[in-house]
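Only one protein chain is missing from this complex, and each of the others stays in its spot.
Now for chain A:
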Amino acid sequence: MQAPREGTAACSPLGQGAGAWKEKELPRAAFPLAYLHCLLAPVKEANEQAKLQVEGGFLIPYIIMLVVEGMPLLYLELAVGQRMRQGSIGAWNTISPYLRGVGIASVVVSFFLSMYYNVINAWAFWYLFHSFQDPLPWSSCPLNSNLTSYDEECEKASSTQYFWYRKTLNISPSIEENGGIQWEQALCLILAWLVVYLCILRGTESTGKVVYVTASLPYCVLIIYLVRGLTLHGAINGLAYMFTPKIEQLANPQTWINAATQIFFSLGLGFGSLIAFASYNEPSNNCQKHAIIVSLINSSTSIFASIVTFSIYGFKATFNYENCINKVILLLTNTFDLEDGFLTPGNLEETKDYLASAYPTEYSKIFPDIKNCSLESELDTAVQGTGLSFIVYTEAIKNMEVSQLWSVLYFVMLLMLGIGSMLGNTAAILTPLTDSNTISSRLPKEAISGLVCLISCAIGLVFTMEAGNYWFDIFNDYAATLSLLLIVLVETIAICYVYGLKRFENDLQVMTGCKPNWYWKIIWAFVSPLLIIGLFIFYLTDYILKGTLQYQAWDATQGQLVTRDYPNYALAVIGLLVASSTMCIPLVALGTFIMNRWKKGKTVSV
(Lines give C-alpha, C1' and ligand atoms only; values in the text may rest on other atoms or scores of the structure.)
Protein backbone atom coordinates (compact mmCIF):
# COMPACT_ATOMS: atom_id res chain seq x y z
CA MET A 1 0.00 0.00 0.00
CA GLN A 2 1.50 3.26 -1.02
CA ALA A 3 1.54 5.76 1.76
CA PRO A 4 0.21 9.20 1.01
CA ARG A 5 3.11 11.41 0.35
CA GLU A 6 4.13 13.45 3.33
CA GLY A 7 4.03 16.64 1.46
CA THR A 8 0.57 16.21 0.03
CA ALA A 9 -0.81 17.26 3.33
CA ALA A 10 0.86 20.58 2.67
CA CYS A 11 -1.54 21.26 -0.12
CA SER A 12 -4.79 19.69 0.72
CA PRO A 13 -5.86 20.54 4.25
CA LEU A 14 -4.61 24.08 3.86
CA GLY A 15 -7.04 24.46 1.07
CA GLN A 16 -9.68 22.61 3.03
CA GLY A 17 -9.25 25.22 5.67
CA ALA A 18 -9.31 27.94 3.05
CA GLY A 19 -12.55 26.62 1.72
CA ALA A 20 -14.14 26.64 5.10
CA TRP A 21 -12.93 30.18 5.80
CA LYS A 22 -15.32 33.00 5.21
CA GLU A 23 -14.37 35.25 2.38
CA LYS A 24 -13.92 38.35 4.44
CA GLU A 25 -11.51 36.65 6.81
CA LEU A 26 -9.09 35.29 4.31
CA PRO A 27 -6.59 37.86 3.13
CA ARG A 28 -6.46 37.78 -0.64
CA ALA A 29 -2.70 37.96 -0.76
CA ALA A 30 -2.25 34.87 1.34
CA PHE A 31 -3.93 32.92 -1.37
CA PRO A 32 -1.18 32.43 -3.89
CA LEU A 33 1.22 31.68 -1.09
CA ALA A 34 -1.17 29.23 0.44
CA TYR A 35 -1.36 27.51 -2.87
CA LEU A 36 2.40 27.67 -3.05
CA HIS A 37 2.26 25.22 -0.22
CA CYS A 38 0.45 22.88 -2.53
CA LEU A 39 3.28 23.21 -4.95
CA LEU A 40 5.75 22.47 -2.21
CA ALA A 41 4.03 19.22 -1.51
CA PRO A 42 6.24 17.66 -4.13
CA VAL A 43 9.33 18.64 -2.18
CA LYS A 44 8.67 16.16 0.52
CA GLU A 45 7.07 13.89 -1.94
CA ALA A 46 10.27 13.91 -3.92
CA ASN A 47 11.79 11.95 -1.12
CA GLU A 48 9.19 9.29 -1.58
CA GLN A 49 9.62 9.63 -5.28
CA ALA A 50 13.26 8.80 -4.89
CA LYS A 51 12.25 5.53 -3.38
CA LEU A 52 9.81 4.86 -6.15
CA GLN A 53 12.31 5.92 -8.75
CA VAL A 54 14.71 3.28 -7.60
CA GLU A 55 12.06 0.80 -8.47
CA GLY A 56 12.53 1.74 -12.04
CA GLY A 57 12.47 4.49 -14.65
CA PHE A 58 9.87 6.66 -13.10
CA LEU A 59 9.69 9.75 -15.22
CA ILE A 60 7.77 8.30 -18.12
CA PRO A 61 4.86 6.77 -16.16
CA TYR A 62 4.78 9.89 -14.03
CA ILE A 63 4.36 12.22 -16.98
CA ILE A 64 1.82 10.01 -18.68
CA MET A 65 -0.26 9.67 -15.52
CA LEU A 66 -0.07 13.41 -15.00
CA VAL A 67 -1.62 14.06 -18.38
CA VAL A 68 -4.19 11.29 -18.15
CA GLU A 69 -5.20 11.52 -14.50
CA GLY A 70 -3.79 14.57 -12.81
CA MET A 71 -4.76 17.41 -15.11
CA PRO A 72 -8.35 16.30 -15.82
CA LEU A 73 -9.20 15.71 -12.17
CA LEU A 74 -7.60 18.98 -11.20
CA TYR A 75 -9.62 20.78 -13.87
CA LEU A 76 -12.75 19.07 -12.61
CA GLU A 77 -12.28 20.16 -9.01
CA LEU A 78 -11.36 23.72 -9.96
CA ALA A 79 -14.39 23.94 -12.24
CA VAL A 80 -16.70 22.62 -9.52
CA GLY A 81 -15.41 25.18 -7.07
CA GLN A 82 -15.66 28.01 -9.51
CA ARG A 83 -19.17 27.06 -10.51
CA MET A 84 -20.60 26.42 -7.05
CA ARG A 85 -18.74 29.32 -5.41
CA GLN A 86 -18.64 27.49 -2.11
CA GLY A 87 -16.32 25.32 -0.06
CA SER A 88 -16.36 21.60 -0.41
CA ILE A 89 -19.24 20.75 1.93
CA GLY A 90 -21.42 23.48 0.44
CA ALA A 91 -20.53 22.63 -3.14
CA TRP A 92 -21.50 19.00 -2.80
CA ASN A 93 -24.63 19.96 -0.99
CA THR A 94 -25.62 22.08 -3.97
CA ILE A 95 -25.04 19.23 -6.41
CA SER A 96 -27.09 16.88 -4.32
CA PRO A 97 -27.90 16.96 -0.60
CA TYR A 98 -27.18 13.27 -0.39
CA LEU A 99 -23.56 14.01 -1.21
CA ARG A 100 -22.86 16.22 1.77
CA GLY A 101 -21.04 13.25 3.23
CA VAL A 102 -18.23 13.79 0.75
CA GLY A 103 -17.31 17.07 2.40
CA ILE A 104 -17.67 15.56 5.86
CA ALA A 105 -15.41 12.65 4.90
CA SER A 106 -12.74 15.16 3.89
CA VAL A 107 -12.93 16.79 7.31
CA VAL A 108 -12.63 13.42 9.05
CA VAL A 109 -9.55 12.60 6.99
CA SER A 110 -8.07 15.97 7.92
CA PHE A 111 -8.65 15.18 11.58
CA PHE A 112 -6.76 11.89 11.32
CA LEU A 113 -4.01 13.60 9.41
CA SER A 114 -3.55 16.28 12.05
CA MET A 115 -3.33 13.63 14.78
CA TYR A 116 -0.35 11.84 13.36
CA TYR A 117 1.30 14.41 11.15
CA ASN A 118 2.75 16.56 13.88
CA VAL A 119 4.95 13.69 15.01
CA ILE A 120 7.05 14.31 11.92
CA ASN A 121 7.54 17.87 13.10
CA ALA A 122 8.56 16.57 16.50
CA TRP A 123 11.25 14.41 14.87
CA ALA A 124 12.39 17.34 12.76
CA PHE A 125 12.75 19.43 15.92
CA TRP A 126 14.74 16.63 17.58
CA TYR A 127 17.16 16.42 14.66
CA LEU A 128 17.36 20.20 14.42
CA PHE A 129 18.35 20.54 18.06
CA HIS A 130 20.95 17.83 17.63
CA SER A 131 22.42 19.52 14.57
CA PHE A 132 24.25 22.05 16.69
CA GLN A 133 26.80 19.55 17.93
CA ASP A 134 30.26 18.94 16.59
CA PRO A 135 30.60 16.24 15.37
CA LEU A 136 27.04 15.39 14.43
CA PRO A 137 25.73 12.69 16.76
CA TRP A 138 24.71 10.43 13.90
CA SER A 139 28.11 10.55 12.23
CA SER A 140 29.75 7.97 14.47
CA CYS A 141 28.73 5.01 16.53
CA PRO A 142 28.77 5.17 20.31
CA LEU A 143 31.20 2.92 22.17
CA ASN A 144 30.19 -0.21 23.95
CA SER A 145 30.42 -0.68 27.69
CA ASN A 146 34.07 -1.70 27.99
CA LEU A 147 35.20 0.93 25.50
CA THR A 148 36.98 -1.49 23.23
CA SER A 149 34.82 -1.18 20.19
CA TYR A 150 31.57 0.25 18.94
CA ASP A 151 28.09 -0.66 20.02
CA GLU A 152 26.96 -3.92 18.45
CA GLU A 153 23.68 -2.76 17.00
CA CYS A 154 25.41 0.23 15.49
CA GLU A 155 28.07 -1.92 13.87
CA LYS A 156 25.52 -4.15 12.17
CA ALA A 157 23.42 -1.26 10.91
CA SER A 158 24.93 2.12 10.15
CA SER A 159 25.40 5.04 12.51
CA THR A 160 22.57 7.05 10.94
CA GLN A 161 20.19 4.10 11.17
CA TYR A 162 21.25 3.52 14.75
CA PHE A 163 20.60 7.16 15.62
CA TRP A 164 17.16 6.99 14.03
CA TYR A 165 15.98 3.67 15.37
CA ARG A 166 17.69 3.65 18.75
CA LYS A 167 18.36 7.21 19.84
CA THR A 168 15.36 8.92 18.29
CA LEU A 169 12.61 6.31 18.29
CA ASN A 170 14.01 3.75 20.72
CA ILE A 171 11.93 1.35 18.70
CA SER A 172 10.69 -1.95 20.08
CA PRO A 173 11.06 -5.17 18.06
CA SER A 174 7.37 -5.41 17.23
CA ILE A 175 4.10 -3.57 17.47
CA GLU A 176 2.88 -5.73 20.35
CA GLU A 177 5.58 -4.53 22.73
CA ASN A 178 4.43 -1.08 23.59
CA GLY A 179 7.13 0.14 25.85
CA GLY A 180 6.86 3.43 27.64
CA ILE A 181 6.56 6.98 26.40
CA GLN A 182 9.91 8.43 25.41
CA TRP A 183 10.07 11.68 27.31
CA GLU A 184 12.40 13.35 24.80
CA GLN A 185 10.03 12.68 21.93
CA ALA A 186 7.04 13.67 24.03
CA LEU A 187 8.69 17.00 24.79
CA CYS A 188 9.40 17.62 21.12
CA LEU A 189 5.81 16.74 20.25
CA ILE A 190 4.48 19.15 22.86
CA LEU A 191 6.78 21.83 21.47
CA ALA A 192 5.54 21.14 17.93
CA TRP A 193 1.94 21.49 19.05
CA LEU A 194 2.74 24.70 20.92
CA VAL A 195 4.26 26.16 17.77
CA VAL A 196 1.15 25.18 15.81
CA TYR A 197 -1.06 26.70 18.51
CA LEU A 198 0.98 29.90 18.39
CA CYS A 199 0.31 30.18 14.68
CA ILE A 200 -3.42 29.40 14.68
CA LEU A 201 -4.15 31.21 17.94
CA ARG A 202 -5.58 34.30 16.42
CA GLY A 203 -7.36 32.50 13.64
CA THR A 204 -6.92 33.02 9.99
CA GLU A 205 -5.45 36.49 10.20
CA SER A 206 -2.31 35.21 11.87
CA THR A 207 -2.20 32.05 9.79
CA GLY A 208 -2.12 34.11 6.64
CA LYS A 209 1.03 35.90 7.77
CA VAL A 210 2.79 32.72 8.83
CA VAL A 211 2.14 31.16 5.45
CA TYR A 212 4.30 33.83 3.84
CA VAL A 213 7.31 32.48 5.69
CA THR A 214 6.55 28.79 5.65
CA ALA A 215 5.91 28.78 1.92
CA SER A 216 8.83 30.86 0.65
CA LEU A 217 11.64 29.64 2.89
CA PRO A 218 11.66 26.06 1.64
CA TYR A 219 12.10 27.27 -1.93
CA CYS A 220 15.19 29.23 -0.90
CA VAL A 221 16.66 26.27 0.92
CA LEU A 222 15.89 24.04 -2.01
CA ILE A 223 17.82 26.30 -4.37
CA ILE A 224 20.78 26.36 -1.98
CA TYR A 225 20.66 22.59 -1.80
CA LEU A 226 20.45 22.33 -5.57
CA VAL A 227 23.68 24.25 -5.97
CA ARG A 228 25.36 22.26 -3.21
CA GLY A 229 23.96 18.97 -4.42
CA LEU A 230 25.09 19.37 -8.00
CA THR A 231 28.63 20.17 -6.91
CA LEU A 232 28.96 17.09 -4.76
CA HIS A 233 31.25 14.29 -5.83
CA GLY A 234 29.21 11.51 -7.34
CA ALA A 235 26.06 13.55 -7.88
CA ILE A 236 26.23 12.79 -11.58
CA ASN A 237 25.73 9.11 -10.86
CA GLY A 238 22.49 9.83 -9.09
CA LEU A 239 21.23 12.11 -11.84
CA ALA A 240 22.13 9.63 -14.54
CA TYR A 241 20.25 6.99 -12.61
CA MET A 242 17.19 9.20 -12.35
CA PHE A 243 17.01 10.05 -16.01
CA THR A 244 17.70 6.66 -17.54
CA PRO A 245 14.44 4.83 -18.08
CA LYS A 246 14.41 1.14 -17.25
CA ILE A 247 12.50 -0.47 -20.05
CA GLU A 248 11.80 -3.68 -18.22
CA GLN A 249 10.26 -1.78 -15.34
CA LEU A 250 7.87 -0.03 -17.68
CA ALA A 251 6.25 -3.38 -18.36
CA ASN A 252 5.62 -3.88 -14.66
CA PRO A 253 2.11 -2.68 -13.74
CA GLN A 254 3.29 -1.83 -10.24
CA THR A 255 5.26 1.09 -11.65
CA TRP A 256 2.20 2.57 -13.32
CA ILE A 257 0.10 2.14 -10.21
CA ASN A 258 2.73 3.85 -8.13
CA ALA A 259 2.86 6.72 -10.59
CA ALA A 260 -0.93 7.07 -10.54
CA THR A 261 -1.07 7.12 -6.74
CA GLN A 262 1.81 9.57 -6.64
CA ILE A 263 0.14 12.09 -8.97
CA PHE A 264 -3.10 11.68 -7.11
CA PHE A 265 -1.70 12.62 -3.75
CA SER A 266 0.75 15.18 -4.95
CA LEU A 267 -1.98 17.34 -6.45
CA GLY A 268 -4.06 17.08 -3.29
CA LEU A 269 -7.18 15.81 -4.96
CA GLY A 270 -10.07 14.88 -2.71
CA PHE A 271 -9.32 17.09 0.26
CA GLY A 272 -11.68 19.79 -0.90
CA SER A 273 -8.87 22.32 -1.04
CA LEU A 274 -8.99 22.81 -4.77
CA ILE A 275 -12.73 23.41 -4.69
CA ALA A 276 -12.17 25.93 -1.94
CA PHE A 277 -9.46 27.78 -3.83
CA ALA A 278 -11.45 27.88 -7.01
CA SER A 279 -14.51 29.21 -5.24
CA TYR A 280 -12.68 32.49 -4.72
CA ASN A 281 -12.05 32.90 -8.43
CA GLU A 282 -14.04 35.11 -10.73
CA PRO A 283 -16.67 33.10 -12.57
CA SER A 284 -15.22 34.09 -15.90
CA ASN A 285 -11.79 32.82 -14.92
CA ASN A 286 -10.35 30.34 -17.38
CA CYS A 287 -9.95 27.38 -15.07
CA GLN A 288 -8.79 25.11 -17.84
CA LYS A 289 -5.71 27.22 -18.29
CA HIS A 290 -5.30 27.33 -14.52
CA ALA A 291 -5.48 23.58 -14.22
CA ILE A 292 -2.85 23.01 -16.85
CA ILE A 293 -0.54 25.65 -15.44
CA VAL A 294 -0.90 24.43 -11.88
CA SER A 295 -0.25 20.82 -12.74
CA LEU A 296 2.74 21.77 -14.83
CA ILE A 297 4.18 23.90 -12.02
CA ASN A 298 3.47 21.05 -9.64
CA SER A 299 5.35 18.52 -11.69
CA SER A 300 8.24 20.83 -12.43
CA THR A 301 8.60 21.51 -8.70
CA SER A 302 8.47 17.78 -8.29
CA ILE A 303 11.20 17.21 -10.82
CA PHE A 304 13.24 20.06 -9.37
CA ALA A 305 13.02 18.53 -5.92
CA SER A 306 13.85 15.13 -7.38
CA ILE A 307 17.00 16.50 -8.97
CA VAL A 308 18.14 17.74 -5.58
CA THR A 309 17.21 14.47 -3.94
CA PHE A 310 18.91 12.38 -6.55
CA SER A 311 22.12 14.35 -6.59
CA ILE A 312 22.37 13.85 -2.85
CA TYR A 313 21.42 10.22 -3.28
CA GLY A 314 24.12 9.79 -5.89
CA PHE A 315 26.65 11.38 -3.56
CA LYS A 316 25.70 8.99 -0.78
CA ALA A 317 25.78 5.96 -3.07
CA THR A 318 29.17 6.92 -4.51
CA PHE A 319 30.56 7.49 -1.05
CA ASN A 320 29.35 4.09 0.15
CA TYR A 321 30.61 2.44 -2.99
CA GLU A 322 34.07 3.89 -2.56
CA ASN A 323 34.06 2.88 1.09
CA CYS A 324 33.15 -0.65 0.10
CA ILE A 325 35.99 -0.77 -2.43
CA ASN A 326 38.42 0.56 0.16
CA LYS A 327 37.35 -2.10 2.61
CA VAL A 328 38.00 -4.83 0.07
CA ILE A 329 41.39 -3.32 -0.72
CA LEU A 330 42.26 -3.24 2.97
CA LEU A 331 41.19 -6.83 3.43
CA LEU A 332 43.32 -8.03 0.54
CA THR A 333 46.30 -5.92 1.56
CA ASN A 334 46.21 -7.27 5.09
CA THR A 335 45.70 -10.89 4.18
CA PHE A 336 48.41 -11.07 1.57
CA ASP A 337 50.77 -8.52 3.14
CA LEU A 338 50.93 -6.54 -0.04
CA GLU A 339 52.57 -3.16 -0.02
CA ASP A 340 50.38 -0.43 1.31
CA GLY A 341 49.03 1.63 -1.55
CA PHE A 342 49.74 -1.03 -4.14
CA LEU A 343 46.09 -1.93 -4.66
CA THR A 344 44.02 0.77 -6.26
CA PRO A 345 40.41 0.67 -7.48
CA GLY A 346 41.86 0.52 -10.96
CA ASN A 347 43.87 -2.67 -10.64
CA LEU A 348 41.62 -4.33 -8.08
CA GLU A 349 39.94 -6.79 -10.41
CA GLU A 350 43.11 -8.13 -12.07
CA THR A 351 44.90 -8.36 -8.75
CA LYS A 352 41.99 -10.30 -7.32
CA ASP A 353 42.20 -12.79 -10.17
CA TYR A 354 45.95 -13.09 -9.81
CA LEU A 355 45.69 -13.71 -6.07
CA ALA A 356 42.90 -16.22 -6.55
CA SER A 357 45.06 -18.23 -8.87
CA ALA A 358 48.36 -17.83 -7.03
CA TYR A 359 47.17 -18.42 -3.46
CA PRO A 360 43.94 -20.38 -3.76
CA THR A 361 43.71 -21.61 -0.18
CA GLU A 362 44.09 -18.26 1.48
CA TYR A 363 41.86 -16.59 -1.08
CA SER A 364 39.08 -19.07 -0.51
CA LYS A 365 39.33 -18.40 3.22
CA ILE A 366 38.62 -14.72 2.84
CA PHE A 367 36.37 -15.05 -0.18
CA PRO A 368 33.07 -14.82 1.77
CA ASP A 369 34.17 -11.50 3.16
CA ILE A 370 34.90 -9.96 -0.21
CA LYS A 371 31.76 -8.12 -1.14
CA ASN A 372 31.01 -7.35 -4.72
CA CYS A 373 30.76 -3.59 -4.56
CA SER A 374 28.48 -2.18 -7.16
CA LEU A 375 27.32 1.39 -7.61
CA GLU A 376 24.03 0.13 -9.03
CA SER A 377 23.19 -1.82 -5.92
CA GLU A 378 24.00 1.19 -3.75
CA LEU A 379 21.64 3.32 -5.81
CA ASP A 380 19.04 0.59 -5.63
CA THR A 381 18.89 0.36 -1.87
CA ALA A 382 15.44 1.48 -0.97
CA VAL A 383 14.56 2.81 2.41
CA GLN A 384 11.04 2.48 3.70
CA GLY A 385 8.68 5.10 4.91
CA THR A 386 9.40 8.33 6.72
CA GLY A 387 12.83 6.99 7.50
CA LEU A 388 13.83 8.05 4.03
CA SER A 389 13.85 11.71 4.92
CA PHE A 390 15.71 11.16 8.11
CA ILE A 391 18.14 8.36 7.32
CA VAL A 392 19.20 8.98 3.74
CA TYR A 393 19.60 12.71 4.03
CA THR A 394 21.44 12.61 7.34
CA GLU A 395 23.76 10.02 5.92
CA ALA A 396 24.57 12.25 3.00
CA ILE A 397 24.82 15.36 5.16
CA LYS A 398 27.30 13.84 7.61
CA ASN A 399 29.79 13.39 4.77
CA MET A 400 29.56 16.97 3.52
CA GLU A 401 31.86 19.70 4.75
CA VAL A 402 30.37 22.05 7.33
CA SER A 403 27.76 19.39 7.96
CA GLN A 404 26.15 21.31 10.83
CA LEU A 405 25.11 24.11 8.48
CA TRP A 406 23.58 21.75 5.91
CA SER A 407 21.84 19.80 8.60
CA VAL A 408 20.31 22.91 10.16
CA LEU A 409 19.17 24.17 6.75
CA TYR A 410 17.60 20.89 5.82
CA PHE A 411 15.68 20.43 9.04
CA VAL A 412 14.52 24.02 9.08
CA MET A 413 13.10 23.43 5.61
CA LEU A 414 11.45 20.22 6.74
CA LEU A 415 9.96 22.05 9.72
CA MET A 416 8.61 24.87 7.58
CA LEU A 417 6.89 22.42 5.29
CA GLY A 418 5.56 20.42 8.19
CA ILE A 419 4.27 23.38 10.19
CA GLY A 420 2.66 24.79 7.06
CA SER A 421 0.84 21.52 6.53
CA MET A 422 -0.28 21.43 10.13
CA LEU A 423 -1.68 24.96 9.90
CA GLY A 424 -3.93 23.94 7.06
CA ASN A 425 -4.92 20.77 8.83
CA THR A 426 -5.95 22.44 12.05
CA ALA A 427 -7.64 25.30 10.23
CA ALA A 428 -9.77 22.74 8.44
CA ILE A 429 -10.89 21.27 11.74
CA LEU A 430 -11.30 24.55 13.57
CA THR A 431 -13.38 26.45 11.07
CA PRO A 432 -16.50 24.29 11.34
CA LEU A 433 -16.17 24.50 15.11
CA THR A 434 -15.80 28.26 15.24
CA ASP A 435 -18.56 28.71 12.73
CA SER A 436 -21.13 26.77 14.69
CA ASN A 437 -22.78 29.21 17.07
CA THR A 438 -23.30 26.74 19.89
CA ILE A 439 -19.62 26.33 20.59
CA SER A 440 -18.29 29.72 19.62
CA SER A 441 -20.76 31.54 21.84
CA ARG A 442 -19.59 29.67 24.92
CA LEU A 443 -15.84 29.59 24.35
CA PRO A 444 -13.52 32.19 22.87
CA LYS A 445 -11.51 31.38 19.75
CA GLU A 446 -8.28 30.84 21.67
CA ALA A 447 -9.85 28.30 23.95
CA ILE A 448 -11.29 26.25 21.09
CA SER A 449 -7.94 26.18 19.30
CA GLY A 450 -6.23 25.26 22.54
CA LEU A 451 -8.65 22.44 23.18
CA VAL A 452 -8.21 20.99 19.70
CA CYS A 453 -4.42 21.16 20.01
CA LEU A 454 -4.54 19.60 23.46
CA ILE A 455 -6.68 16.66 22.37
CA SER A 456 -4.59 16.00 19.27
CA CYS A 457 -1.39 16.26 21.31
CA ALA A 458 -2.68 13.81 23.89
CA ILE A 459 -3.62 11.29 21.21
CA GLY A 460 -0.31 11.96 19.48
CA LEU A 461 1.59 10.84 22.57
CA VAL A 462 0.77 7.32 21.46
CA PHE A 463 3.24 7.79 18.65
CA THR A 464 6.03 8.63 21.06
CA MET A 465 5.95 5.22 22.70
CA GLU A 466 8.50 2.62 21.79
CA ALA A 467 6.14 0.97 19.35
CA GLY A 468 4.86 4.38 18.29
CA ASN A 469 6.51 4.34 14.88
CA TYR A 470 4.57 1.22 13.92
CA TRP A 471 1.30 2.93 14.81
CA PHE A 472 2.49 5.96 12.90
CA ASP A 473 3.03 3.79 9.84
CA ILE A 474 -0.50 2.44 10.18
CA PHE A 475 -1.92 5.95 10.16
CA ASN A 476 0.39 7.04 7.39
CA ASP A 477 -0.53 4.15 5.14
CA TYR A 478 -4.23 3.76 5.79
CA ALA A 479 -5.77 6.93 7.21
CA ALA A 480 -5.97 8.80 3.95
CA THR A 481 -5.27 6.53 0.99
CA LEU A 482 -8.43 4.59 0.38
CA SER A 483 -10.71 7.35 1.64
CA LEU A 484 -9.27 9.88 -0.78
CA LEU A 485 -9.60 7.48 -3.68
CA LEU A 486 -13.23 6.91 -2.81
CA ILE A 487 -13.91 10.62 -2.40
CA VAL A 488 -12.50 11.44 -5.82
CA LEU A 489 -14.38 8.55 -7.39
CA VAL A 490 -17.64 9.78 -5.91
CA GLU A 491 -16.82 13.30 -7.07
CA THR A 492 -16.23 12.25 -10.64
CA ILE A 493 -19.33 10.11 -10.80
CA ALA A 494 -21.40 12.83 -9.14
CA ILE A 495 -20.40 15.43 -11.67
CA CYS A 496 -20.71 13.24 -14.69
CA TYR A 497 -23.81 11.25 -13.88
CA VAL A 498 -25.72 12.89 -11.02
CA TYR A 499 -25.27 16.52 -11.98
CA GLY A 500 -24.99 15.65 -15.63
CA LEU A 501 -21.99 16.10 -17.89
CA LYS A 502 -24.02 18.11 -20.43
CA ARG A 503 -25.30 20.45 -17.75
CA PHE A 504 -21.80 20.89 -16.35
CA GLU A 505 -20.43 21.56 -19.80
CA ASN A 506 -23.07 24.22 -20.42
CA ASP A 507 -22.35 25.83 -17.07
CA LEU A 508 -18.70 26.06 -17.93
CA GLN A 509 -19.47 27.59 -21.28
CA VAL A 510 -21.75 30.19 -19.69
CA MET A 511 -19.11 30.96 -17.06
CA THR A 512 -15.87 30.97 -18.93
CA GLY A 513 -17.01 31.20 -22.52
CA CYS A 514 -15.27 28.07 -23.71
CA LYS A 515 -16.53 24.53 -23.77
CA PRO A 516 -14.34 21.75 -22.42
CA ASN A 517 -13.26 19.75 -25.42
CA TRP A 518 -13.80 16.04 -26.00
CA TYR A 519 -10.54 15.03 -24.32
CA TRP A 520 -11.63 16.28 -20.93
CA LYS A 521 -15.11 14.86 -21.29
CA ILE A 522 -13.92 11.40 -22.18
CA ILE A 523 -11.49 11.31 -19.32
CA TRP A 524 -14.01 12.59 -16.78
CA ALA A 525 -16.76 10.26 -17.87
CA PHE A 526 -14.83 7.07 -18.51
CA VAL A 527 -11.11 7.02 -17.99
CA SER A 528 -10.82 8.49 -14.51
CA PRO A 529 -13.54 6.42 -12.84
CA LEU A 530 -12.15 3.30 -14.48
CA LEU A 531 -8.63 4.20 -13.39
CA ILE A 532 -9.65 4.77 -9.79
CA ILE A 533 -11.74 1.60 -9.71
CA GLY A 534 -8.70 -0.17 -11.13
CA LEU A 535 -6.55 1.21 -8.31
CA PHE A 536 -9.12 0.03 -5.79
CA ILE A 537 -9.25 -3.43 -7.29
CA PHE A 538 -5.48 -3.58 -7.31
CA TYR A 539 -5.20 -2.72 -3.63
CA LEU A 540 -7.92 -5.13 -2.70
CA THR A 541 -6.42 -8.02 -4.65
CA ASP A 542 -3.06 -7.18 -3.17
CA TYR A 543 -4.55 -7.48 0.28
CA ILE A 544 -6.42 -10.67 -0.51
CA LEU A 545 -3.44 -12.32 -2.12
CA LYS A 546 -1.13 -11.52 0.72
CA GLY A 547 -3.72 -12.73 3.16
CA THR A 548 -2.76 -10.34 5.82
CA LEU A 549 -1.22 -6.95 6.07
CA GLN A 550 2.42 -6.79 6.99
CA TYR A 551 4.76 -4.21 8.35
CA GLN A 552 8.48 -3.64 8.66
CA ALA A 553 9.87 -4.05 12.15
CA TRP A 554 13.37 -3.15 13.26
CA ASP A 555 15.34 -6.10 14.54
CA ALA A 556 18.07 -4.84 16.84
CA THR A 557 19.98 -8.10 16.85
CA GLN A 558 20.37 -8.16 13.09
CA GLY A 559 20.50 -4.44 12.58
CA GLN A 560 17.94 -4.42 9.79
CA LEU A 561 14.23 -4.39 9.06
CA VAL A 562 12.21 -7.60 9.06
CA THR A 563 8.67 -8.16 7.84
CA ARG A 564 6.01 -9.15 10.32
CA ASP A 565 2.25 -9.62 10.31
CA TYR A 566 -0.04 -7.21 12.02
CA PRO A 567 -1.82 -8.58 15.11
CA ASN A 568 -5.58 -8.63 15.14
CA TYR A 569 -6.14 -5.49 17.12
CA ALA A 570 -3.94 -3.54 14.75
CA LEU A 571 -5.99 -4.83 11.84
CA ALA A 572 -9.12 -3.71 13.68
CA VAL A 573 -7.68 -0.22 14.05
CA ILE A 574 -6.85 -0.13 10.35
CA GLY A 575 -10.37 -1.18 9.49
CA LEU A 576 -11.77 1.49 11.81
CA LEU A 577 -9.61 4.19 10.24
CA VAL A 578 -10.68 3.37 6.74
CA ALA A 579 -14.31 2.82 7.64
CA SER A 580 -14.78 5.99 9.67
CA SER A 581 -14.01 8.23 6.76
CA THR A 582 -15.42 6.20 3.89
CA MET A 583 -18.64 5.36 5.71
CA CYS A 584 -19.39 9.07 6.06
CA ILE A 585 -20.56 9.22 2.47
CA PRO A 586 -23.21 6.49 2.53
CA LEU A 587 -24.24 7.19 6.11
CA VAL A 588 -24.88 10.88 5.52
CA ALA A 589 -26.74 10.05 2.31
CA LEU A 590 -28.87 7.58 4.21
CA GLY A 591 -29.40 10.07 7.00
CA THR A 592 -30.52 12.79 4.60
CA PHE A 593 -32.85 10.35 2.90
CA ILE A 594 -34.46 9.37 6.19
CA MET A 595 -34.74 13.00 7.30
CA ASN A 596 -36.43 13.93 4.05
CA ARG A 597 -38.90 11.07 4.33
CA TRP A 598 -39.66 12.04 7.90
CA LYS A 599 -40.15 15.69 6.93
CA LYS A 600 -42.36 14.77 4.05
CA GLY A 601 -44.34 12.56 6.34
CA LYS A 602 -44.69 15.48 8.79
CA THR A 603 -45.85 17.96 6.13
CA VAL A 604 -48.28 15.44 4.67
CA SER A 605 -49.78 14.69 8.05
CA VAL A 606 -50.10 18.41 8.78
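Just so it is clear, a contact is a pair of C-beta atoms (placed from the backbone, for glycine too) under 8 Å apart; a residue touches a chain by one contact, two chains touch by 3 or more; residues count from 1.
FYI, contacts and distances are computed from a predicted model.
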| item | value |
| --- | --- |
| Name of the absent chain as recorded in UniProt (options "Translation initiation factor eIF2B subunit beta", "Presenilin", "Collectrin, amino acid transport regulator" or "Globin domain-containing protein") | "Collectrin, amino acid transport regulator" |
| Residue, one of A:G180, A:G341, A:P368 or A:G547, that touches the chain absent here | A:G341 |
| Sites on chain A contacted by the missing partner chain, in the whole complex | 20, 86-87, 89-90, 93-94, 97, 125-126, 129-130, 132-133, 135, 140, 143, 147-150, 187-188, 191, 194-195, 197-198, 201-202, 206, 333-334, 336-341, 359, 362, 432, 435, 444-446 |
